[in-house]
Structure formats: C-alpha cells, structure tokens
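Beneath this line is the structure, given in structure tokens, with notes to follow.
What you see is the complex with one protein chain gone and the rest in place.
A, B and C label the chains in the order they appear, each numbered from 1.
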Amino acid sequence: MKIVISCAITGSIHTPSMSPYLPFRPEDIAAQAIGAAEAGAAILHLHARDPETGRPSASPAHWKGFLPAISSSCDAVLNMTTGGSAVMTLDQRLEAPLTFAPEMCSLNMGSMNFALYPMAMKPRDWRFDWEEPFLRTSDDLVFKNTPRDIAGVLQRMGTERGARFEFECYDVSHLHMLRHFVDRGLVDGPIFLQFVMGVLGGIAAEPEHLIHLHQTAQKLFPKFEWSVLAAGRRQMEFAAIAAAMGGHVRVGLEDNLYLSKGVLAKSNAEQVEKVRGIVEALGRSPATADEARALLGLKGRQVYA
Amino acid sequence: MKIVISCAITGSIHTPSMSPYLPFRPEDIAAQAIGAAEAGAAILHLHARDPETGRPSASPAHWKGFLPAISSSCDAVLNMTTGGSAVMTLDQRLEAPLTFAPEMCSLNMGSMNFALYPMAMKPRDWRFDWEEPFLRTSDDLVFKNTPRDIAGVLQRMGTERGARFEFECYDVSHLHMLRHFVDRGLVDGPIFLQFVMGVLGGIAAEPEHLIHLHQTAQKLFPKFEWSVLAAGRRQMEFAAIAAAMGGHVRVGLEDNLYLSKGVLAKSNAEQVEKVRGIVEALGRSPATADEARALLGLKGRQVYA
Amino acid sequence: MKIVISCAITGSIHTPSMSPYLPFRPEDIAAQAIGAAEAGAAILHLHARDPETGRPSASPAHWKGFLPAISSSCDAVLNMTTGGSAVMTLDQRLEAPLTFAPEMCSLNMGSMNFALYPMAMKPRDWRFDWEEPFLRTSDDLVFKNTPRDIAGVLQRMGTERGARFEFECYDVSHLHMLRHFVDRGLVDGPIFLQFVMGVLGGIAAEPEHLIHLHQTAQKLFPKFEWSVLAAGRRQMEFAAIAAAMGGHVRVGLEDNLYLSKGVLAKSNAEQVEKVRGIVEALGRSPATADEARALLGLKGRQVYA
Partner (left out) sequence: MKIVISCAITGSIHTPSMSPYLPFRPEDIAAQAIGAAEAGAAILHLHARDPETGRPSASPAHWKGFLPAISSSCDAVLNMTTGGSAVMTLDQRLEAPLTFAPEMCSLNMGSMNFALYPMAMKPRDWRFDWEEPFLRTSDDLVFKNTPRDIAGVLQRMGTERGARFEFECYDVSHLHMLRHFVDRGLVDGPIFLQFVMGVLGGIAAEPEHLIHLHQTAQKLFPKFEWSVLAAGRRQMEFAAIAAAMGGHVRVGLEDNLYLSKGVLAKSNAEQVEKVRGIVEALGRSPATADEARALLGLKGRQVYA
C-alpha cells in the first residue's frame, strides 16, 4: 500500500540558531522543498519566514519568494499552513492561503497552549534578537483555533477555494471537534488526519497515545487517511510505527532538526530519505504526488508564476 | 475504600432558562450546597452568579453572599473555582479565590475551546437577555489557561495561600502539562485529578477515554487521587464507572441538570443521593469532609464571617 | 435501553463447603433459579450437580431434577452450559444439552487453564470428600475447547437443534477464534458475547481489559450484544461498568458467592436484586425473558415435562 510522505520544510517552531540547516531564505526553502520532493515527499507542508531574520512570517510577499520556484520545479502537493505561528492572528495566518488558493492547507482542530519555552532554557548563542523572547513568551501563548475560526477556514479555503485539509489533531478532543464539523456538514471529501504528537500543550509522543488516537478516529469516521508526526527526538520512531500500522508519515525540519541522536539533519531531504528506507523495508512504497492527490481527492497541481 | 463525592452546585455553563432548579441567588446556592453536603458530598465545588440575572460572576461581593452561610452550616470542603467562566480574564477569575483563600480551588490544565453553542440551538424561552448570546458566542471563545497562568495560580493560591487543587484535566495533554509542572517542582502534596469529560472542546465522555486518561495518569504520577465528571447525560454512568474503578466522583448541576432521562434534578442533593446509592451498592462509602481533607492533604476548614 | 440480566445459579467452580447457600439439590437449584427470574433475570445459566454430594455433574438425570420445575414456573431463558466442568470430556458435557435442546447454551471459545487451586489454599472444613482434591488438582487441568470441539457444538446444538450461544470469551484470543468461525460461516444469527473475567487461566478482572475486549469486539463484529461477568469480588463493579457502557450483565453464585465484602449471598436472587438496583439507577431497565429472546434471536421457550 502506498504511503504518503509529507515533509514540513521549516515551520514556525525552530529558530535559526538551533540549526544552520533550517531554511528561511526563500531560495533555501525552495531548494530544500524541491530536494524533499525528489527524495520522495508527495506533500510539502510549507510556512514562510522573513528572509532577513528567519522569523516566522505570514506575508504573501514572503510566500511569493519560494512558491513559484517550488511549484515549477516539482509536482509535489503544496500544503500551505493556516496555523502560521501561534503568535499571529487568524486573519494574518489566512492572508497568504487566501491569496494563493493551494490544493491543500493545514487546519488545527482546537485552541491550545503551544509551549516552546523549554527550548529556550538551554544556553545558546542566539543569532537573531527575536528568537529568545519568541520562545520564552510562549509560556503565555494561546494558539487560537475556535469553532468559529475553523468554520471560517473550512468555508473560505475549502468551499470557496477547493482546498482539502491536513487536519492537525493535537489531542483526542481535536478528533471529536472534527467529528462535530462533519456532523454539521461542513467537511467535504476524504478526511486526512495528521496526528501531531510531542508538543507541550498537545498530547505527548507515546505509542499508546497514537493507538488511542487511531482507535478514536476509527470510531468517529467511517473512512479516513491518517498520518503522524512526532515533534522532536521520536520523529523516526513514530514514522516507523505509523508505516507499520498502515498510516502515512510526516517528517521535516519543522518537526525535528535531527537525523539521528546528536546529528543535525543537513536538509529536509535527508529525513525523507531516511524515512523512505524504513517504509520500504516494511514493504510499502512512497506515493507519488499524483497518487497522493487521488487518495486525498485534491483539486490538482497549480504552478505559481 | 472511601469515595470522595464532589458536588458542583451551579457552575457557569448552564443558564437559568434551562432549569428552574439551577441556583443563582445566594440563598439558593447556599441552601443547595448545604443540602448536597448533608446528602454526602465532601467537597462543594463553587461558582458565583449575579443574584439578579443568574449570569456567571467573579465578584467577591457575590461570593460573599453565600460563603458565610455554607461554611458555618456544614463542614464540607469549599472548593472555589479559578476557572470562573471562560469569558472572564484570569485576573477576574482569581479575585475571589485570592480574597477568600479557600483550602481547595480548581485549576484547569490547559487552554481550550469551550463550546456551549450547541445548547443554544434548541428553541427555548429565554428568561434573561444575556443567556442566548452568552451561549452562541462561545463558538469563538477560548478558555485561556496558559503555562504562565497555571504557574501563577499555583504560586498565588498554592504556595502563598496554602490551597490544594482540583486539577481539571479535559484531555490527555492536560495530564502531560500537569506532569510538566510537577517536573518543575511547582506542584506540592497529594495530586487530585478531575477528569472532565463531555465538553465540546475537551475529550468526549466515552469509557475508553476514561481508561486512557487513567492509564496515562498511572504512568505520569507515582501517586494520585482521581475523580471524574461527565458533563451531560452520561453523568451517572461515568460516576458508576469511576466508583467501580476505585476513583472518586463529581456530580452537581454545573455538570448536568437532570436526575434521569427527561427528569430535571430538583436539587444538587438529589444527584448526590443518587450517586451515593450507586457507590454504596458497589461496597464503598462516602468520605466525610474530614476524611477528604486527610486524603487530599488540605489545610483545613475555614468559616467565613 | 433494556439490559439482559443473566444469572448463573450454581456452576461448577464453587463447592458446597464455601457457602451453605450454593444450591446443589435439584429442588434448591430450581427454587433459586425461579427466585432469580422473579427478581429480574431474563436468562438462567444452568449447570447440574450431584444431589447427594454437590459435585458438578453432566448427567441428564440430574438435569431432569430441576429443568421441569424451572421451565414450568417461570418463562426465563434456560441457558444450558456446554462447559460443564473442565474435568469432563466434551461428550459428557454435551449429553444433557443434546437431550434437552435448549434455546440457548454456553460455548467456550478456547482451550485454557482453569486454575481453581488457589481456593483450596484457605483452611476450611470440607463438607464432602471430593471438594479439596477437585480444587487442588486443577493445577494440571486443561479446559479443552478446540476448534474441532467448537465446530461440533455449533453444528450439533446450533444448526441441528436451533440453539443460540452465550459465547464465553476468557481472553482476547477467544474473540479472534469466534471471528474465525464467523468467517467460516458457522455462526448464525445475533452474536451474544460473554466476557468472562477473573478466572486464573483467563484474563483478569481489570477495567482496562474490559475496554480492550469491547474495542476488539467492535472491530471484529459488525453487530453484537455483549455481557460481562467478573468472577469473585469484583462481580458488582464490573456489572456496574457494563451497565454504564451499554452492555448486559451476568451475576449468580457460579461467579461469586458474596453479596458484599464478607457477606455471603443467601440466594442468587439477592445478587439479581442488587444488580437490578444499580442498573436502574443508571436509567436502564431489565429486559424480560421475551425481550431477551427478541434481542438475541432465540427460538423460544420450552417447558420440560
């Protein structure tokens, strides 16, 4: 059975000081995204960053810096975050997705704490001024995704622009919230769940939690595809478990900066290659972008000029 | 083994139009609280309401309307909410607890959606103007309990005023957040978990979820007491399961207005009596207030003048 | 929703020395069975005993001692064990069911150890010679229920005589074995699972095991009814959990001799009354025998002459 490898290229959690390989200049984001696609990623989960400072950005101009290059150089599914960074308002987070109308975007199924401050505890030479306070103040940060917000994204991105969603579920309650929207008739087409594990504020990365999320989904949804990402050091372990269970996987520097214990990944492609080796050893082969499109009912590739 | 019955007298979820028995005048709150204690509740979980309109209130003056009567008429543990209502700021929510320094207060272990709007869908004669918009606008309501908020409550109510906590856990992630605070050394004394199930925005009231929460707690905490409340129609079912598993239970009109299908509870005491019958049939007897104090390490009863 | 209360009157596990109320004379078995039915049991799970010594018996003559009285005095479903006692051969175990062709019989879904010897460790005045060795030698006892045995019972009792089954599942593997027989097309009609917990050799009586058995059944069978019995002191606790979960319950002196801690049940009816109180407090009412027949697709009541 084909496995959809998603790769989350840069995200909004890690900061440049944590790894020299975390891409934030548009040309680096594009190059790593294209490399990840070549290595076997069918879906590229994308965030923008300020090209000068690496700070997470919602600006359509910053997105514009890499979308054309990626979309013209590979046929991977471009999945634009609507989560942006937890410090942005929803209107900010939606500006670029509304502008570029991608075939897929992420959608977080609940409001939650998003606590990055433990990452600021380790002494470090900070490359940019914004990094440490950005992390430290996350102790008072609410990542707001209310039912009204969710309904709005479903309407504006889904109904109006034809996107399908990577439904990011950080805990059991998020699955029930998604079911609530299914019951309200607001969710259309194949359901693609992303179990997000290991963020402080969400469910921890423990195998029994993955099983519980999966069993809950089986009860709530007659049919669905699911993927898992474990933030941090258990990334590959959870990818292996998901692959063994028949799920899909997400890797990438957004979720984990390392390739193995103590060894930074030099690129997103390195993580894709590694997970590809594991899934192939388990007898599964990576879905192509078009196979992922068929499985998830996507509207199709778009090349941005 | 003794079972601690908590009774949540009025809360901030239901509105006066939903039941004529939901107490909001101070004398009614006091009478029902005292009745619940007489029926076997060792802990009274309390919220204040505006005496005129029944609207959830954080005003110390409103608390003052019933605390003296309750505290002088029964020896139950007075547990003051720090959750108040999700529409209040934390400073508002803390004003009364800081003033009255109770031996116990509730503490929600995460930010979350708190979606009451499905209750506004049913046609109803609204008794007060605030009720319907209060419920409807909960579709954009975040119940904010960030790590900074939590640390603040632990410090100000716990360390400084000697309160212990009813740690309200609405999902698996909340248990991991509590563990994070244990690891930081900010949680003192016996841990009392309240698994809150059945709120849209939190985990649903399903038996497998209760087991999963319980198993997770067993892994995270070497020692703890736990209780469960299921909001809505499964209240008694989950009380029975908890009682059978060796846990404690919470009932009360905050969580459910009914006594049985289609039959409104005429008082909090009715629910306490009912759950008492179930737990006694299971061979357990209700803890007295002092037995609850010993079990949970509380600083002791205080009579408010 | 109606709840089917099964009552297992005497079984083949406990011995007369353990309780003076354990019925073994035909008139006592009949009287207690009828009393249990009057108290609310829809199904009477029956074993025979030697009238002189109380030893488990497979003799049709011993069955004949109480079947006519029970079947003419109440309309409860008569459920004849095909398990008999683990010390009997299958041919012995089947002799009476083949003779009387009841509308329901039990069927154990696997071979297993059935270790009663811990009950012989407690010093006791033994009333009959057979009791202590019967218990002690269970350390080398295999309760044999091979696939060939199971297929034979399905054929001879089910296909040929129209019985439906109480599928006794003592562990997860037994559910998979049942599914194997469903796949082979040998199981007909509504499936009625009895989760048997707390026997040494089977799964222990722990709430997480019940949930796991239930979740496994939900995956294996599109539709089924289920009941639970916990052997020993947790009998009522598991009945309460099952009732709260929407399942059915089994009580009776076969499974537990006590009514509450340290208090022997004076009759099977006492346990039925007690569990009835719990399930009614949970808003459910006991199914009548005919309601149980309809739910489980039984062929109908038979009065034995």
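Operating definition for what follows: a residue touches a chain if its C-beta (ideal position, glycine included) is under 8 Å from a C-beta of that chain, and two chains touch if they have at least 3 such contacts.
None of the values given here were measured: they were computed from a predicted structure.
> Using the touch definition up top, pick the residue from C:Ala69, C:Val87, C:Ala101 or C:Val172 that touches the left-out chain.
Residue touching the absent chain, from the options given: C:Val172.
> Using the touch definition from the top, which of A:Ala101, A:Ala151, A:Ile278 or A:Leu295 touches the missing chain?
Spelled out, the listed residue whose C-beta touches the missing chain is A:Ile278.
> Given the contact definition stated above, which residue among C:Ile29, C:Ala58, C:Val77 or C:Ala115 touches the chain not shown here?
Of all options in C:Ile29, C:Ala58, C:Val77 or C:Ala115, contact with the hidden chain holds for C:Ala115.
> Among B:Gln92, B:Gln215, B:Ser260 or B:Thr288, which residue is in contact with the omitted chain in the full complex?
Candidates B:Gln92, B:Gln215, B:Ser260 or B:Thr288; residue touching the omitted chain: B:Gln215.
> One chain is left out of this view; which of A:Ser72, A:Thr89, A:Gln155 or A:Ser260 touches it in the full complex?
Counting the whole complex, the residue in contact with the absent chain is A:Ser260.
> Identify the residues of chain C touching the omitted chain, counting contacts across the whole complex.
110-113, 115, 117, 139-149, 151, 170-173, 176-177, 180, 200-204, 208-209, 212, 215-216
> Spell out, residue by residue, where the missing chain touches chain A.
These residues touch the chain not displayed: 207-208, 211, 214-215, 236-238, 240-241, 243-245, 260-261, 274, 277-278, 281-283.
Just so we're on the same page, only the chains that are shown with their structure count from here on.
> Which is it for copies chain A and chain B: same residues on both faces, with over half shared, or different residues?
same
> Rounded to the nearest 5 degrees, how far is chain A rotated relative to chain C when their C-alpha atoms are superposed?
Result for this pair is 180 degrees.
> Which positions in chain B are in touch with at least two other chains?
Within chain B, the residues that touch at least two other chains are 208, 215.
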